[in-house]
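For this view, one protein chain was removed and the others were kept in their places.
Now for chain A:
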Amino acid sequence: MSAIVSGGSATAIAAYRASLHRRRLLLALLAAIAVVAFLADIAVGPSPLPASEALRALFDPSSASPLARTVVWQARLPPSVMAVLVGMALAAAGAEMQTILNNPLASPFTLGISSAAACGAALAIVLGLAIPGLPARWAVSGNAFLFAFASVALLQLVIRWRGAGVETLVLLGIALVFTFNAIVALIQFVASQDALQQLVFWTLGSLGRTQWDGIVLVAVVLVLVIPFSWRAAWRLTVLRLGEERARGLGVDVGALRFAALLRISLLAAAAVAMVGTIGFIGLVAPHVARLLLGEDHRFLLPGSLLCGAAIMSLAATASEMLVRGAVLPLGIVTALVGLPVFMMLILGGRRRR
């Protein structure tokens, strides 16, 4: 039979193979950047320890001074590792959220996860309400996780029950945001000055409270969840072409969206419970990955993970360097550092097209 208009596909296929190669290299480069940013985060800190001494304590502890060992292994390493993990969790959640909501402005917190977490935290900090049986130092994190996860579960139930679509999901999410914000405001109104300050600091987001068991928890969530994201990569890619088309090609969009929301809520709830509300990463990291790698989720998902880790480490480093002797709340820094980079990429990307 005859082709409609001959135009050899061989060139395009070869170009596609080359683009696979190029994108693998880009991923390797992003990984290298993430590692360097992590090391920079270790190398600087509020305590006056030379960067070279700090890195020596990390790689060759026996040759470093006991003070350097203590500072690096007990004070700097936990928050730095947490920065990487939280960056990955929020970025992965953001990438999936943007795809399933078909909205580039979506982030892990679009459907009210951070507001719900703040509400849970407020109940623990101000009113002392916590999950029974949980150690006291886990009360705030436990509440935050429970509320964050439960808010998405509630949305899921409503969606299943009413069979509603994306618009309804987003509107219900926004309704949840306002509801939780109102409850938090109410709690703040009755809070003591001291509790109020704690709560505000919590919502600003900070790595300062990091403990190793918290790190293990976020790591376990990542290890459990990411393989499922990876398995769904092609279905998510096809969903980008439109819901109807994906369904016409045999993708069970309802089930895909349900599973993705479950993954997002686990990732975001774990992150927000450990470090508070750190915005921007979940929005920006997937954007950066998309601009660099395109929307094939085989590259977009790992790219988002690496961008998230790198941006968080850089923001953590900056939060220790901007004000001498103090560590700024990370949520503020991610916005201040991330925004110019983000603007540059968007405007640069627009021009190229």
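Assume a residue touches a chain if its C-beta (ideal position, glycine included) is under 8 Å from a C-beta of that chain, and two chains touch if they have at least 3 such contacts; residues count from 1.
We adopt the following convention: contacts and distances are computed from a predicted model.
For the chain of the complex excluded from view, the name given in UniProt is "ABC transporter ATP-binding protein" [choices: "ATP synthase subunit a", "Electron transfer flavoprotein subunit beta", "ABC transporter ATP-binding protein" or "ABC transmembrane type-1 domain-containing protein"].
Of the options A:54, A:84, A:152 or A:251, the residue whose C-beta touches the omitted chain is A:251.
Touch with the chain omitted from the figure is made, among A:51, A:241 or A:323, by A:241.
Against the chain not displayed here, chain A makes contact via residues 1, 3-13, 15-17, 19, 102, 231, 234-235, 237-238, 240-242, 244-252, 290, 294-296, 353.
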